[in-house]
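All protein chains but one are shown at their positions in the complex.
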Amino acid sequence: MAPSADRSSGPQNGADELVRASAADLARRLTAGEVTSEDVVRAHLDRIAAVDGAPGDGRGVAAYLHVSGEEALATARDVDARRAAGEQLHALAGVPVAVKDVVVTRGTPTTAGSKILEGWVPPYDATLVERLRVAGMPVLGKTNMDEFAMGSSTEHSAYGPTRNPWDTSRTPGGSGGGSAAAVAAFEAPLAVGTDTGGSIRQPAAVTGSVGVKPTYGGISRYGLIAMASSLDQAGPCARSVLDAALLHEVMGGHDPRDATSLPDPVGPLAEAARSRDVRGMRVGVVRELTGEGFSAEVMASFRSAVDLLADAGAEVVEVSCPTFAHALDAYYLVMPSEASSNLARFDGMRFGLRVEPSEGPVTAERVMAATRGAGFGPEVKRRIILGTYALSAGYYDAYYGSAQKVRTLVQRDFAAAHEQADVLVSPTAPTTAFPLGSRLDDPLAMYAADIATIPANLAGVPGMSLPSGLAADGLPVGFQVMAPARADERLYRLGGALEALLEDRWGGPLLASAPALDTVPARPEVATA
Amino acid sequence: MPALSPDDVARLAALARIDLEPAELERLAGELDAVVAAVASVSSVVSDDVPATSHPLPLVDVYREDVVEPSLPAEDVLAGAPAAQDGRFLVPQILEED
Partner (left out) sequence: MSTATAPAATGGEPLVAYDDATARYDVVIGLEVHVELGTATKMFDGSSTAFGAEPNTQVSPVSLGLPGALPVVNRTAVEHGIRIGLALDCSIAEMCRFARKNYFYPDMPKNFQTSQYDEPLAADGHLDVVLEDGTPWRVEVERAHLEEDTGKSTHVGGATGRIHGADHSLVDYNRAGIPLVEIVTRPVAGAGARAPEVARAYVAALRDLLRALGVSEARMEQGQMRADVNVSLRPSPDAPLGTRTETKNVNSFRSVERAVRYEVSRQAAVLDAGGSVLQETRHWHEDTGITTSGRVKSDADDYRYFPEPDLVPLTPSRAWVEEVRASLPELPVARRARLQAEWGYSDLEMRDVVNAGLLDVISATVAQGASPAAARKWWGGELARTANAREVEVTALPVGPAEVAELARLVESGRITDRMAREVLEGVLAGEGTPTEVVTARGLEVVSDESALVTAVDEALAANPDVAEKIRGGKVQAAGAVVGAVMKATRGAADAKRVRELVLERVGAPQA
């Protein structure tokens, strides 16, 4: 269903116009000297103050866990001064960005949405953050997320849930609901996310934004607080395919500090996003990700988008990936296994929370257990225990070992499908945004939200979600594109073209039709920024 | 596949060094039993001749050269420590030997 562009929530004044502008547009105007980075940053801080509230206060979007207003303004002024002095700057210099709180930032609190890291200030920057800083991109703050990126709704944040800007009684997806909601609510033009089983793409789908999980190793993991090392991948969140490509280009490319980083330089992604030509492109609809479990409304929006592609000259075929049926199961063995080991370092000895046992002797062993008992939330505990079980003596082969073999089968399915198709497509998520609280007590229902996104993580291939329209409930539907490893530009080529076709139909970006948000009291640090 | 009892969960929690309340043990046992039942099928879909994939991309031999880089500044090292003394991390008494 095509939305009618509701301009009542559109630009009302200069500042509002600045927060609704695309990153590409802001970059052009900054370069041309039509606007300063300080104005752009201020406009976003004002927007955050107006609509974000704070996690746990029961109001507002709550996309941010921490807003670094002063630091962002300082970066903006520095960029403005250098530009005024005639210095040659990066194309995105001065364009602000929000960063998921699972990415470490030197001097800025980083909690990964967990109590166990409350108050921790990292002494170093993640490689991707270094690259944002080198590019001169002001970091607005750290976005909310499910604790340690474990969840599909951002409700597992220890600091309170993020709300979906389309309907604040619903979740923004997860784990990166904060980054998706920040761009969807015009609280940042760009955001960084991480995707282990869909944490960039699924929130993008349910917030009507664009999210990309690059090929595994395409953006350095150095400085990403690890959940599952062999699945984790950082990527861009944006309101358009081109904006996502621009941010991807800033962050991507080899990093010698990450042994799993691809040696390749990042490709010409923005160029691919601008090409808008799908003629002759073979588009494979994945049979196993288009039937059972996907709501009728989601399927209708998906089919309509596929038809648009066919009309534009793409060659649409159906492909079959039979082992995708087991991908979710394999994922829920591999991911918790690796997570159980990665999260062992949170023990109250060197950083973060330290909790003494309520009774009995205060020994290192007991302090570790008490700290972890008090500092981890229920989903984290669930996954650590599950992973400990899957790796333990006598179960390793049946669980972790078998799951790693399923990954091989999933890779083979991708390879076979790509013999028939240049890109694979499916809906990103089986349903539109679900109501807050509706799946919290049913882990399996929550896990099912990632059924279409997980195969790409298991195989290490790139995936994108972009909006295909609104369902009958008025909520966005996500369209997923997948490509072979190291062929990320294909996502942008197809995504850019589909986005243009859809926006022609809609008469503008889907997010322009999102309802206006209530103004809420600002959190203290934003109010004073 | 064996069902996970609260005792099993308690043993795993000890191995994972997490204090759990009795109510948490009960609840986790029920939840995890359901999850394990759901995911246990993986062992039936793979045969012995399928190799395991532990790294999604086939990279090998990634090295760094043996060249010294500066240490983290001393003031940063202990800044986030819950407790420190004499330039070292202070931890409660260690009972077990490694």
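We call the chains A and B, going by the order they appear; numbering starts again at 1 in every chain.
The criterion applied here is as follows: contacts are C-beta pairs under 8 Å (C-beta built on N, C-alpha and C of every residue); 3 or more make two chains touch, one makes a residue touch a chain.
All of these numbers come straight from a predicted model, not from anything done at the bench.
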If the hidden chain were put back, which of A:104, A:266, A:425 or A:482 would touch it?
-> A:104
Hidden partner chain, touching residue among B:3, B:37 or B:72 = B:72
Selected residue (touches chain absent from view) among A:117, A:132, A:145 or A:278 = A:117
Residue list for chain A contacting the dropped chain reads 103-104, 110, 112, 117, 120, 122-124, 126, 221-226, 228-230, 256-260, 337-338, 340-341, 344-347, 349-351, 364-365, 368, 388, 391-393, 396, 400
Which chain B residues touch the hidden chain?
-> 11, 14-15, 17, 54-55, 59-69, 71-72, 74, 77-78, 85-98
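Note that only the chains that are shown with their structure count from here on.
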Please work out the Cα centroid separation of chain A and chain B, and write it as a whole number of Å.
-> 24
Name, in rising order, each residue of chain B that touches chain A in their complex.
-> 1, 4, 8-9, 12-21, 24, 28, 31-32, 34-36, 38-43, 45-46, 50-57, 59, 62, 64, 72-73, 76-77, 79-83, 89, 91-96
Per the touch rule, the chain A residues reaching chain B in their complex are 120-124, 215-217, 230-231, 256, 259-260, 262-263, 323, 326, 328-330, 332-333, 340, 344, 347-354, 356-357, 361-370, 372-374, 376, 378, 381-382, 384-386, 388-389, 392, 397-399, 401-409, 411, 443-444, 458-460, 485
